[in-house]
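One structure is given below, encoded as structure tokens.
Omission of a single protein chain aside, the complex is shown with its protein chains in their original locations.
Chain nomenclature is as follows: A and B, assigned in order of appearance, with residue numbering initiated at 1 for each chain independently.
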Amino acid sequence: MRRTSLALLFLFLASVPGLGGCRPAETPASDSRFRAGLLTPGPVSDAGWNAGAYEGLKAIEKELGAEVSHVQVKSPSEFEEQFRAYAAKGTDVCFGHGFEFQDAAARVAKEYPNTVFITTSGSRTAKNLAPIVFELEEATYLCGLAAGRMSKSAKAGMVSGVELPSIKSTFLAFEAGLRAGNPGARAVSVFTGSFEDVAGAKTATLALADQGCDFIFQNADAAALGVFRAAAERGIYTFGANKDQNALSPAILASAVIDMPRAFVEAARSVKEKKFTGAPIRYGLKSGVITFVWNPAVAGKVPAPVLDEIKQVEGRIARGELKVPRGDF
Amino acid sequence: MPGILETTLLLSVPLLLAAAGELVLERSGSLQIGMEGTMLTGAFVAFAIVHAGKSPGAGLWGAVAAGLLSGALFALFAIVLRADPILTGTAWNLLAAGSTAFGYELIAGKTGAVLELPSLPVVVMGLPWAGLAAFAFPVILHIFFSRTRPGLVLGAAGETPMAVRAQGYSVAGVRSLASLFSGALSGAGGAVLTLSISHTFVEGLTAGRGFLALGIVVFARWRPLALLPATLLVAGATALQYRLQAGGSTQIPYAVFIALPSLLSLAALAVATSRRGAPKALGTPAP
Partner (left out) sequence: MKRLFTGWSWIPWLTYGAAAGLSVALVLIAGGSPAASARALIESSVLSAPALGESLSRLTGILFSALAAVLAFRGGVLNIGIEGQFLMGGIAAAAIGPMTGLGAASMPLALLASALAGALACLPAAWLSESRGVPPVLSTILLNLVFAAAVTWAVRGPLRDPAGDYPQSRPIPDEQAISTMVPGTRITPAPFLALAAAAGLAVFLWKTSPGLKLRAAGDSPLAAKSAGLSDVKIRTWVFLGSGGLAGLGGGLEVLSVTRRLYDPFATGTGYSGIAAALLGATDPLGAILSSFFLAALGAGSRAMEREAGVPAAIATIIPALAVLAVLTHRAWRERGQ
């Protein structure tokens, strides 16, 4: 027993990399420097949702000269811990990248009035707490509209990993767009249970293609390549989501894009310039943060009337003349 | 449903390879719950090699080598040094998850990139030759365990290790060899997942398949020939659940689909009529 305890204590010291011998740690930056922190629910190497947030953080560092920091949280028990740690260190703005961060942000926001907490999606607000809401639905509606006009089978599929409201909401808008393009068309969704399971996303897409779907919308994050690959194999169309993924495959008809760096920098700037009010920050097609981008590689294959119609509907949404349905979350 | 058979066969390959390796290791009396980590390592190494411009075949062999190394590490800790196998496996899963994620970051950049890889050449039914080999393993292993002397010794190491020692064999040596074999197969399974199914690598690509393979070994009740139906059933259930969702049957909660393969394995155990149990010395240190 005693040997074990000793071993553990010693290990605790020994596992500390380079405790002795290394140059002394840098002193923390002076308090005048603007500081931003980011919590992501998954790895930022996903080339999708989390990667976008990290790019946003780096943009804040570059454009606002901020000192930035990122942490990937593994479970909900860590949300509050990480918010507290950032607030206690005098972080000026702290982003929680997802709906699920709201509770913890609200609890910590009460205790640390000098830190602003921003969650990407959600509805909770306070003097120092607000969500950024990306209305990606406005662009996914356009994807659906294009699919509705072009689909021969009048059947479209939707693929994702975990069933989350933000995902279901983009599906809802896609389906509405699809019906607007072809009232007789219908869409089915498949969830694989994981945003990392590329094989699962591919299998799901093949299954949808076998059911006759000739357009597949996806919001599958890192697993999206499985969708692209399967669509290319079956000669059907798919869509890019969150980032401009058009270059990845000629099977991609268009991408529904969020310019996360711009949204993050704008939010952080409002905090830095003391203009933050605690009101939800919404970004749709009008703001230019959300865009619908045709894939140049398939430009010749889209009928001219469809191109015209999308352009026209895009304008109507941006002007607020057409309300795109979104989920209640 | 034209594609479901092909999909099932292809999805079976990584599971079958990993399960065949684990079966041999468990029959020898040791237990590696870190197959998820070994598969992930194989998947990543195959990705790294092919991404560097080598052929998919080279990627597969590289993954086998990485699997051998993983098997050697497990043998060193859990068999030679007699550390607890559960703890070794758990630490290995963490280590592999972290290392492959870090390696991926070094290759694809901090925010990742979608990197598509060339596939292993298809031989028949959408399967690469490694896939065909996977389907041969249950038969080969059946013959190995029932007809050959090394097979009998290996099996005895998991049932009556003292007797094996009395015959002059090193039980630790036998189990270490089994661990090498198991590692190589799990690594190959990861490579097939990367090269023939996913065509890319992402963090956590294996998505729990190592644990499924563990279940398949139990499902098959440690009988090599039973690996075939067990794997086909689990992979078929996976393929089928996508079909059911794609067919629009939304009445079933999707959590049921996720739990389906494990539930199936457990249900099969509950109703099994075979009384063949686990190797008697499973998880005990080598004498």
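As a convention for this text, contacts are C-beta pairs under 8 Å (C-beta built on N, C-alpha and C of every residue); 3 or more make two chains touch, one makes a residue touch a chain.
Since the structure is predicted, the reported quantities are computational estimates derived from the model, not experimental observations.
The chain not shown here is touched by just one of B:T88, B:S179 or B:T206, and that residue is B:T88. The residue from B:I4, B:L69 or B:A97 that touches the chain not shown here is B:A97. Across B:L31, B:A75, B:A178 or B:A286, the single residue that touches the chain missing here is B:L31.
Residues 1, 3-5, 7-8, 10-12, 14-19, 22-26, 37, 43, 69-82, 84-86, 88-89, 99-100, 103, 111, 123, 162-165, 168, 193, 327-329 are the ones on chain A that touch the missing chain. Interface residues of chain B with the unshown chain, by the touch rule above, are 31, 33, 77, 81-84, 86-88, 90-92, 94-95, 97-99, 101-102, 105-106, 110, 203, 208, 211, 214-215, 217-218, 253-256, 258-259, 262-263, 265-266, 269-270, 272, 275, 277-278, 282-283.
FYI, only the chains that are shown with their structure count from here on.
A separation of 33 Å divides the Cα centre of chain A from that of chain B.
On the side of chain B, the complex with chain A involves touching residues 1-4, 7, 11, 101, 104-105, 108-114, 116, 193, 197-200, 202-205, 207-208, 238-239, 242-243, 245-248, 254, 257-258. Across the interface of their complex, chain B is touched by residues 43-48, 51, 54-55, 157, 163, 186, 188-194, 196-200, 202-204, 206-211, 213, 222-226, 229, 245, 248 of chain A.
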